[in-house]
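I have a structure here, written as structure tokens, and I will follow up with some questions on it.
Heads up, one of the protein chains got dropped from this complex, but the rest are sitting where they should.
Chain naming follows the written order as A, B and C, and within any one chain the residues start at number 1.
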Amino acid sequence: MKLIEENQLILIICRGRKYLKRITPDQSFHGKGGMLRYCDLIGKPYGIRIGEYDIFEPTMEDIVMYALKRETQIVFPKESFYIAFHLSLKKGSKVLEVGTGSAATTYIFSHAVGPEGLVVSYEQEERHFRNAKRNIERFGEWDNVELHNEEFTGCAVDDFDAAFIDVREPWTVLEKVRGHLKGSAPIGMIVPTANQISEVLKELETGYGDTEVLEILIRKYKTVAERVRPNDRMIAHTGYLVFTRKLETVSTA
Amino acid sequence: MKLIEENQLILIICRGRKYLKRITPDQSFHGKGGMLRYCDLIGKPYGIRIGEYDIFEPTMEDIVMYALKRETQIVFPKESFYIAFHLSLKKGSKVLEVGTGSAATTYIFSHAVGPEGLVVSYEQEERHFRNAKRNIERFGEWDNVELHNEEFTGCAVDDFDAAFIDVREPWTVLEKVRGHLKGSAPIGMIVPTANQISEVLKELETGYGDTEVLEILIRKYKTVAERVRPNDRMIAHTGYLVFTRKLETVSTA
Amino acid sequence: MKLIEENQLILIICRGRKYLKRITPDQSFHGKGGMLRYCDLIGKPYGIRIGEYDIFEPTMEDIVMYALKRETQIVFPKESFYIAFHLSLKKGSKVLEVGTGSAATTYIFSHAVGPEGLVVSYEQEERHFRNAKRNIERFGEWDNVELHNEEFTGCAVDDFDAAFIDVREPWTVLEKVRGHLKGSAPIGMIVPTANQISEVLKELETGYGDTEVLEILIRKYKTVAERVRPNDRMIAHTGYLVFTRKLETVSTA
Partner (left out) sequence: MKLIEENQLILIICRGRKYLKRITPDQSFHGKGGMLRYCDLIGKPYGIRIGEYDIFEPTMEDIVMYALKRETQIVFPKESFYIAFHLSLKKGSKVLEVGTGSAATTYIFSHAVGPEGLVVSYEQEERHFRNAKRNIERFGEWDNVELHNEEFTGCAVDDFDAAFIDVREPWTVLEKVRGHLKGSAPIGMIVPTANQISEVLKELETGYGDTEVLEILIRKYKTVAERVRPNDRMIAHTGYLVFTRKLETVSTA
């Protein structure tokens, strides 16, 4: 049984709100349920209700949503979970990311490829790079992430298993990315507007195959047994996902 | 560069349709693009267009969709990708599954936990169990899956990191599952009807926290740059997902 | 050309917000665009931009959304527009409504059936009845609405063309409503929860046909030509609509 220890992360839920905190023995949490002293939690198991507080071990999604510091619009779990598997990331995969942002996808990719894998990520903006670096240092679990503070113009690795591009104009970087992928490698992109879908699709006409465009919608429900119904409001748009795979036309002669 | 070899799997796309095949040197694929001899592919890289055929290395999603033999309604990738990460499965996790079905989620979970992890899955129906076993033997990549052909009434492992239940009446098995989870462990369930959501929620009133109900919708778009628009039809319902976490009320005295 | 006159309604839009006002010569509108004197508008046409203010003639939807005083959750236009036509309301139709609420559907029905038609509506709650009455008196255009402040237990009209029920437990009133409809008459209901759908469906097993359950979702987009994309958030649920038609089994002997 895993017990709460000093320096570990906990998720606190009180009256439907979530807080992600690190256990420091001399500090406390002050919420609507009164004072919660962290030293009282040390040595107790995760998954406990104390007064109005529910204390859980954070999941990867909790980390992304409540721990990572955001300096950019992040790719949300509903998309990053899908992207990681749709790109077929598995133990040992090497994936290239262009546009680290706040490292939210970087963090998920790091888990998807595991300690034997590799995530190489480029971020041009120094401020975002520094924030991403700190996020990965504080919350990353595996030592498999390489962050670069530069525009992606090429790199040492030549046979990435997959790539993900999250920059404003993915069509400008696509060809450079393609050059560092192995044959058949899946490529993912996220764009907020339909105009950008159109621009990307033009670039994919040659050298790519199995192109797909989609969006993912999550509809949440209230959790009252006698009144099963969707929440009144939902997130209606985060981004359009574009997927393709590297393809080479070979002569049949 | 990875080359196509005997006995490997390939994904063939022709005129928008997908076929997943295993390379056997003396056989051929006969589709609308004419005959494609497998022996001509051996030694070539993945990611090639030959005539009307695009040949790719299958992704995990391709395996689930086009390789696994289905004897049951499967949990589709749009849900299983989300479930695996939402349950916080990572390299080394141990996960319990009740209701193996055709092993589609089992296969995804196996990849999520990696070779150091463990997936223990129960299937009561012998016919489904045998099909699931064959699917995992033929397509599984890691030796980390334990399949049981019996009703789940308990098991040797006591501290699973997470659980997933896919049976008709998940509320009947929930308490037994809970007993084999470590504190805070996330539990996922999938049910097709709103009536079942209601039944599950009643069972979750005590001993569980952070309960969520949601559904995932994927909307696909046509891939013509000049005419960006959704497909005419979409899959509107596969199942409702219910998530919760094991919670113990502790006395504060 | 219709000109703005004293006592008429105008819709003012300023910085994306909408206001519905009645022209009284000695008053003014004070918004973020500065003071707008109503006397300056009199004699001008509708559809004019004055400074930051856009002045339009209110549509029926504007009346429902911004003029009717709400004492209850109203049925929104996206549903009431559909209901009115799906119930096949047309010039001269007679429709029965049980549950007037704030008279938002009553108002739409009144327009759908026109001056030769009839809307008979029942509201048990005196407070809601009084509010509904005032709404219809102030904003109704045709003298074709009969409001009753009582529980519906029957009425003088025996051959309504259609009915709409918006009460918490529509199944308790359904049989009484049915008795006052002509054969084949469509009946509509709105319920917020899936549990209620289930209850209604049980009641519809005998004496009704062509039953349908559906929900209507409206997804709005930003209106920037260079950045076509859905709004970030949307209304995800207002209610489930249940439709059926009165059916009598006749002997074929």
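Note that in this section a residue touches a chain if its C-beta (ideal position, glycine included) is under 8 Å from a C-beta of that chain, and two chains touch if they have at least 3 such contacts.
Remember, it's a predicted structure, so these values are computed and weren't measured experimentally.
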{"item": "Touch residues of subunit B, complete complex, unshown partner", "value": "192-195, 219, 226-238"}
{"item": "Positions on subunit A contacted by the hidden chain, ascending", "value": "194-195, 197-198"}
{"item": "Subunit C, residues in touch with the chain not shown (by the definition above)", "value": "1-2, 13, 44-51, 54-57, 59-61, 77-78, 81-82, 84-88, 90-91, 108, 111, 114-115, 141-142, 159, 182-186, 194, 197-199, 201-202, 204, 209-226, 228, 240, 245-250, 252"}
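Rule of thumb we're sticking to: only the chains that are shown with their structure count from here on.
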{"item": "Inter-copy rotation, subunit B to subunit C, in degrees (Cα atoms; steps of 5)", "value": "180"}
{"item": "Classification of the subunit A:subunit B interface as same or different, half of numbers criterion", "value": "same"}
{"item": "Subunit B-subunit C separation of Cα centroids, rounded to whole Å", "value": "45"}
{"item": "Whole-Å gap separating subunit A and subunit B, where each centre is the average of the chain's CA atoms", "value": "20"}
{"item": "Multi-chain contact sites of subunit A, meaning residues that touch two or more partners", "value": "194, 219, 226, 228"}
